[in-house]
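Starting off with a structure, shown below.
Of the protein chains in this complex, one is absent; all others appear in place.
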C-alpha cells in the first residue's frame, strides 16, 4: 500500500455506547496492524444507548448520514448496527463503498455454509431482520433466528459469563435447527465470537468484522 | 497477531498456468504486507492450462483435495477457480474454512449492490455458473452474465489492452442490464480490476480477492 | 355506521405540495360521500416539494411519525407516497392499521391480474421500488417498471396533457411487457387514472385509492 | 357518485345456503349505506350447501359463469367462496373486474403484516388453498393454515359460540406460528370477524369484505 | 408382467377430434407393443374440437371426471390436454395415479436440461400455462414460451409441412432464449416430435408421451 493519502475505513456505531465502540476497536485490532487503511471506530453521541426500536433505527439513519458527510475523507463506511440504519441513504450521498453489517454478515455466512442461523439480542428485532433478509433475497437459506433468552443490553451482549451462556444456548438451538454457520445479530456481541466458535465447532460470524474484511480486501488490493 | 504458528491462507489455482498464479500473487500482495496470516498461492502443475471443460472441473476437484490433505498446515483454503472445483469435497475433508471464489465474489457483490453482473471468459461456462447461482440461492439477483466477445485464454484475460477492451465492453453491457456491481468470472482477470472499476464507475469484484478478504478477516480477528 | 366517534382515515402526504394533496382529496372524494369514516388528507408542510431522494424518504419517515402521534384520533393511516416513508416506524407506534401505498397498490393489482407493471415518475426511484418489491415478496410478478420519459414533477404528474401523454406511453410499453394491470407509481398521478384505464383497456391502480379502499372496507364493516 | 346507471357490485355465493348469503349481506351492509354502487349478494340455488369437495368447486365454476353472463349489468363481480371457483373463466367472459376472495383476502393481509395465517373450515381444503398461494406467488409469506378443530359447516362457521371458540383457538395457534394478520378462509365466517380481531389483538381479514373493498374503491373513484 | 387383470393406462383426449386421438395412438404405439399395461386412447365426443378457451377447460374438467368414474378399471389416467382440465378433480375421485400432461412434460424436460421452452398453439393460452407453472413452482426455469406464428388448429398442429415449419421457427426462437429442452405445448403436436428434435439438435418432449412413460414405468415395475 504505497499511496499515503488513503482515508480510513470508518466504522460508525450509531448508538451512544462507548463500551460497544471500544469492543469494536478490540475486535477489529487485527486489521489495524496490517499496514492497510486505518480502521477508525466512531460513536454517535446523540444516538440511543442501543438501537432497539424502529424509531432508533430511523433516527440513526439521519445521524449516520451526517457523519458520512462530515467525514468525506473515509475510504469506506461500515454501518455497525445489525439494523443497518440509513444504508440506502448513505449510498445515495457517497460514491464510496458502504456496508451494512447485517448484509455483510449474512452473505459471509453463506460463503461458508448451506444454511445460516442468527442470534438476536431481543425477540422484537427479529421481524425487522426478516424483512431485510427478504429484501436481500436470501431468506430461504435461514435455518432460524433465535433471541437471547434473558434480557441483555447491546453493550452487555459481548462481555461476561452471563451473556456468553445465553449466546451459547442460542447457538446450540440454531445448530439443531440446521445452521451451518451462525451470525451474531448485534454489533455488540463480537467479544464472544472466538470462544463461541471453538465451543460449538461451527463458524461464527461477527458481522462488523465481516463488513470490515470486505472493505479492507477491496482497499488493500485497490492499487493492483 | 501474536500467535507464531498460524498457517497460511492457501490459494489453490487448479490450472497449471504459473502466469495466472503470479497474477493472483500480485493481486493479493496487499494482504501479505499486512502482518496477518501469510498468503500463499499455489499452482496445480498437473492441472489443465485453464479450467474450461466440465471434465477439467471434475478432475480439478480431486487435485485440490490432494493439495488440501498435503497442506493440512493451512489456516484456510481458497479454491481460486470460478467453477470452484471440489468445494463440497474440500469441506468434507477439513474442518478449516474453505471458500469457493464464485460464491465469495457473488456474495461480496451483493453486499454492495442490488443486482450484480458477471463477466465470463467463455459462453460455454455460463450455464455452469447459473447452476451454481441456483444452488447458492441468489440467481434472482443476477442482472446478467456476459462472455468476452473474443477468444481469450484464462491467462490472457487479466493482461493486455485487447482483453481489457473486451472486459470493458462486457462491463458496459452489464451496467445497461442493471448491474450495480460486477464480478469478474475468472480468477485470471484480476489484473484489470482497478482500471475497470475506475472507468465504469461501478464496483468491480475480483472473486479471489473477495474470498481472501473473508478468510483474512476471519483470521486476523480470530484471537479477539 | 352508527358509532359517532369514529376517527378519520388520515391520508398523509409527506411532501409539501398542496396541489398533490388537493389532487388526493379529489381522487378520494367518492369515499367521503359514503357515510363511512371521514377521509382527511394532510400535507406535511416541512416536507420537500416532492419525495425524490432517499434523504427525502428518510426525513419523511420521522415527519410522518410526528403526525401519527399528534393525530392519535385517526382510525387508520395511509402513507401517501410511493416510497412509503416510515411504514415500519408508524407500525411500531400505533396499533391502528397503517398502509403504505406501494404495498397496497401492488397487492391490489395482483388481485386483478397475473403480472403487473409500474409507472415511475423518475428512473432514479426504480431501484428503491424494486427493493421494496423484494421485501414484499412479489418481485417475480413484476412485468416491468417504466419511468416517464420526460422530466415531470410529482405535482405535475397527475395534471395536463403533457404528463398524460407520457403516462400513456409508459403504460403502452408495460402492456407489451406483459402487464395485466398497471400501478401508478406516485401519489400525484391519480388525476389521470380513469382516462388512462379507459384508453389502454386495462386496470389502472391508483395506489392511494387502493390503500384507502382497504382501510375503508375494514372500517365500514368493523361493527359487523 | 352522480352517474345513475352504475351497476351493482355482484357478490356471488356459489353455495345454496341463504344463511351464508344473508351473513354476507350483513357483513357488507356498511358499503351499501355509502352512496356508492349498490352491493348485491346472490345465492346460486343449484349449488351445494357448502363448496367442500373439488367437484363442488369445478361445478361452481360453470354456475358462476352462467350468473355472470345473465348479470352483465354488474360493475364488478366477487366470487364469494374461498376456493374462488371459476375465477379464470369469469375473467375470460367479462372485461369488468372479477375478484376471488382468497386472492383479495390474502393480498389485503399482506398490506398489513409481514406474515399471514389462514383459518380453514376443514383440513381437506388446505392443500387446495396452498396450490392457489403458489399460483399467487405468496406462499413464502404464509405463517400457517389451521383448520377448525371440530366439524363445522360453512353456514355455521360464522355464527354461535361453538364455532367462535374454534376460530379463536385456530387464531391463537396462528399467532404463535408468526402470523401478523389472519385471513378467514371461508366466506361464511364473517360474522365473527370483529369480535375475533378484538380478542386476539391482531388484524382479521374477512376475504369477502376485502374483495368488495377493492371493487368499491375502484368504482367510487372511477369518475375521478 | 404376470398379473392378467391389469387395467389400461387410459389417455383421455378432452376434445372431440378423433384426428388428435388417432395421433396420440400412433405416438404411443411403442408402449403398446411392450407387454405392459394396455394403452387406451379415448376421445370425449361432447368436447369442443379443440380446448382453446377457459370455458372449454372448465367444461372438460367435468367431462373427464365422468369418464374416470365410468372407467374405474383403468390403472392410471392421463389428461391429454396441455391445460390438464380437471386434474385436481380427478385426483379427488380416484386413488389411482392421474397425470396432467403439462406437469409431466415440463418436469420431464427439467430432467434433461437447465432451462426449458414451450411451444404453444396460440398466444391466448400462454398466460394460462404460466399460472400453472407458478402453481407447479418451476416458473423460474422457463426460458420462454412461444406461440405458433400462424393460425393452426390443435388437430393440424401435428401434421403437415406448414405446421412443421411454424414449430421449427418457434423452437429456434426458444433455443436462442436459452431453452435446453423444448416441450410441445399441445397434445396434438406429437407427430412432429422426432423430426423436430433431430433438426434442432435438442431434446423435444411430447407431453403425452412423457406422462404415459411415467405411468408405464410405475406399472411395469409395480410387481417388483
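Worth a mention:
Order of writing sets the labels: A, B, C, D and E. Residues in every chain begin at 1.
Note that in this section contacts are C-beta pairs under 8 Å (C-beta built on N, C-alpha and C of every residue); 3 or more make two chains touch, one makes a residue touch a chain.
Everything numeric in this text was worked out from a predicted model, so none of it was measured.
The chain not shown here is in contact, across the full complex, with A, B, D, E.
Touch with the chain omitted from the figure is made, among E:52, E:168 or E:213, by E:213.
Among the residues E:31, E:82 or E:164, only E:31 touches the chain that is left out of the figure. Residue positions on chain E in contact with the hidden chain: 1, 26-31, 33-36, 95, 97, 99-100, 103-104, 107-108, 110-112, 136-138, 140-141, 190-191, 193-195, 201, 203, 206, 209-214, 216-224, in rising order. One chain is missing from the display, and on chain A it is touched by residues 114, 140, 180. For chain B, the list of residues touching the undisplayed chain reads 53-55, 57-59, 61-62, 65, 86, 88-89, 91-93, 128, 131-132, 134-137.
Criterion: only the chains that are shown with their structure count from here on.
Within the contact network of the assembly, the step distance from chain A to chain E comes to 2.
Two copies of one chain, chain A and chain B, form a contact in which over half of the residue numbers belong to both partners. Chain pairs A-D and A-C differ in how many C-beta pairs they share in contact, with the greater number at A-C. For this pair, chain A with chain C, the centres built from the Cα atoms lie 34 Å apart. Chain B and chain E have Cα centroids separated by 44 Å. Of all residues in chain A, those touching 2 or more other chains are 131, 136-137, 140, listed in ascending order.
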